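Note that one protein chain is taken out, while the other chains of the complex remain in position.
Chain naming follows the written order as A and B, and within any one chain the residues start at number 1.
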Amino acid sequence: MLTDRLTRDLYTEICRIPLIDPHSHINPHAAAAKSLDDILGYHYYTELAHSAGMSQAPLAADVPPRERVRAILGHLDSIDNTAQYSWFLEIAQTFLGFKGERVTAADCDTLCDAAERLMGQSDWEDQVLQRSHVEKVFLTNDFDDPLEGFDTNRYVPCLRTDDLVFHLDKPPIRERLARATGIDAGNAEQLQDAIGHLFQHFTQHGAKACAISLPPDFSPAPVSNLDLTVALGELIGGNDDANQRRTCANGVFWMLAEHCREFSLPFDLMIGVNRRVYRTGVFQGQDLFDQRTSLIQYAELFNAFPEVTFPISVLTSSQNQELVSYSWIFPNVVTSGHWWYSNIPAYITHDARARLQAVPKTKQLGYYSDAYKLEFILPKYNMYRRILAQILADDFVRPGVYSETQAIALARLLLRENSERIFS
Amino acid sequence: MLTDRLTRDLYTEICRIPLIDPHSHINPHAAAAKSLDDILGYHYYTELAHSAGMSQAPLAADVPPRERVRAILGHLDSIDNTAQYSWFLEIAQTFLGFKGERVTAADCDTLCDAAERLMGQSDWEDQVLQRSHVEKVFLTNDFDDPLEGFDTNRYVPCLRTDDLVFHLDKPPIRERLARATGIDAGNAEQLQDAIGHLFQHFTQHGAKACAISLPPDFSPAPVSNLDLTVALGELIGGNDDANQRRTCANGVFWMLAEHCREFSLPFDLMIGVNRRVYRTGVFQGQDLFDQRTSLIQYAELFNAFPEVTFPISVLTSSQNQELVSYSWIFPNVVTSGHWWYSNIPAYITHDARARLQAVPKTKQLGYYSDAYKLEFILPKYNMYRRILAQILADDFVRPGVYSETQAIALARLLLRENSERIFS
Partner (left out) sequence: MLTDRLTRDLYTEICRIPLIDPHSHINPHAAAAKSLDDILGYHYYTELAHSAGMSQAPLAADVPPRERVRAILGHLDSIDNTAQYSWFLEIAQTFLGFKGERVTAADCDTLCDAAERLMGQSDWEDQVLQRSHVEKVFLTNDFDDPLEGFDTNRYVPCLRTDDLVFHLDKPPIRERLARATGIDAGNAEQLQDAIGHLFQHFTQHGAKACAISLPPDFSPAPVSNLDLTVALGELIGGNDDANQRRTCANGVFWMLAEHCREFSLPFDLMIGVNRRVYRTGVFQGQDLFDQRTSLIQYAELFNAFPEVTFPISVLTSSQNQELVSYSWIFPNVVTSGHWWYSNIPAYITHDARARLQAVPKTKQLGYYSDAYKLEFILPKYNMYRRILAQILADDFVRPGVYSETQAIALARLLLRENSERIFS
């Protein structure tokens, strides 16, 4: 697919680097897909098929999986121009023996049968990991995940904290927190203890990061224990006030940063998502963003926690330009992957070039898969690796900035060594 | 002008697709230019010549057209680097037999004479349409346009509603509305009737869309009939209050969306323009924008009207990234052309690539001319077609994503078939 020789050579070499995937949504108890429904049920396909005209009827729980697959395949024709479609095609070709050039509803049964046969093999998960050349995959774990029953060396736990910061007043969340920690956190001190408990649990089970996704208007600031206690009390008491909600979110968030400092965990910030913008959209296909957000909102945080590394994900090229500048200036800010709506070649190319030209090479986490199933790691990383090979060829090797060997060494930093060091 | 063979071949094929131009300002009663003054009087030339140092004296109504042309030609040297200049050069070469490489004031008389001779031919309009390979052109009609005396199959009416939403309190607008509908709309119910009247009139005369341009801070929301009646009353009564103005604009806008639903018309939203920013600029050369705007402002609208298709035009690449994401998620949001300040190759290339990589191909209106005279359709579309051919070559055909035939089929969607279906 790459048309010039140098880029192709670089790509080939880059593909030899064993990956550390520093952010995914893999379930370590069911890491690989078991059927084509597991692949096409990924929100990238359900939401695009829906956007292109598919009703949500085939997505209902009681629809037979093969009929759901047939419905989605029937809409691929409208999205066969997209990067997202190309990931699916590459999965079909690489993992399912598909020989054609395009997938249509006519391929439904053949593909479903092949998927069942191949994915039903007892060593399928290992096969996928091996073929994808993946060494470690970071997870996204609920705060009350027992973190047991899987190899935490291969599947690295990561404490996801959205629920604590934004939904702590909701009874189910509070109950889960109480069950997980033995503490009924009704005030700041109890919350402090409960969060300490979670960090203890996670780091004892090999967790390497704390993570959160944040709305575009979030602007972290410290909150006194008294104010946090009052705010939490008001929310729990049912007084759903926007100021109290902000105080509570800020208080918990700041407390998490303090624990990251204490437990030496990087704090992954995924900045800019508005939840439920398209309220009746498909599952996980409802969130969008507001470009009017700035990393200046995080200046106090970056100043207050020089010992904490903050890998930052952003949603737009405009904010990527801020990220390039902030990670060039702040020692504790590092660039992290190409997130969600930014994860298409036109934006990856632009954003990655700027990072490579202006941010210390040791401060860049090149890419992560964000995958729910292992099969997506390969096509997503291949997309990134092709772009990286092209940038290395055009901006580094051809102009004489780097030799090919040095370019590959840079790729190795981006694809594994920086992750190894930053999440040590 | 295109240097690689594949791109040139694709371009040649793409140029064979008969165009449907889904947005213009063509006057169907005087669609083609009658003189060079009609061409160079386009605000792109008057504003750029003025920006480059020309006083506004030559633009006065009492200046002989040929002297105005000479003045503008005399300033082309300062703008011969621009895309806008290249459109003019292509018009001179294609339609006026100009053989030179650059146009200067010395060419004034020759060009004016040629223009008068050629444009004076009785079939000039047909000649231009035929040479431009245009099948249909959408218009921008005032709400009180009688829509008579022209072929609405060739020149498709489109109800432009800026005046109703933003200037309904002004006596001339209210009088025109009363004359057009027989209703003196002083409250919400009367307005409802009057707007129903307009939609009836327009759809009976073949209108295929409702359209409006909106300032960057516009944020549509429903308004009760009572609030709309009060707000309209206050404004008519001379109480020019910002809140009442907002309520009135929101109320009328929402009512228009309801009528789009009822009459099955797409609602073209052209988002982001501030009017009269350069207050003493030339006619139509006074408007600019504020990049701080977001499609999140339209989330309620998109949610409330799932049956209405919203073709969206934006003014910046930053907002284009929002548009790519919003049209990827919302079934009723489609991308529309490359508008005004975004309509130069550097931005078209970037914006179109992202759309082609992430938005269902059936949800993209590739381009529109925005032209005031037919002669501009050809050079503007050629600019877009060259860029499209390059993207199809680089991102689709060479990497093996599409065959050449499939790439041409995609171009056909962008240049006519999507318009046919969306504005059916």
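Criterion: a residue touches a chain if its C-beta (ideal position, glycine included) is under 8 Å from a C-beta of that chain, and two chains touch if they have at least 3 such contacts.
Remember, predicted model here, so these are calculated numbers, not experimental data.
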Full-complex touch with the removed chain, picking from A:70, A:174 or A:363, is A:363
Of the residues B:186, B:206, B:345 or B:399, which one touches the chain left out of the display? B:345
Contacting the left-out chain in the complete assembly, out of A:30, A:57, A:106 or A:401: A:401
Sole contact to the chain not displayed, among B:78, B:127 or B:406: B:78
Going by the contact rule already stated, which one of A:63, A:236 or A:354 would touch the omitted chain in the full complex? A:354
Across the whole complex, list the residues on chain B that are touched by the chain not included here. 1-3, 47-48, 50-53, 78-84, 86, 274, 277-281, 285-286, 288-292, 316-318, 341-342, 344-347, 350
Logged for chain A, residues touching the omitted partner chain are 292-296, 299, 302-303, 306, 317-319, 321-322, 324-331, 350, 353-354, 356-363, 395-396, 398-402, 410
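What we mean here is this: only the chains that are shown with their structure count from here on.
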Taking the mean of the C-alpha atoms as each chain's centre, how many Å separate chain A from chain B? 39
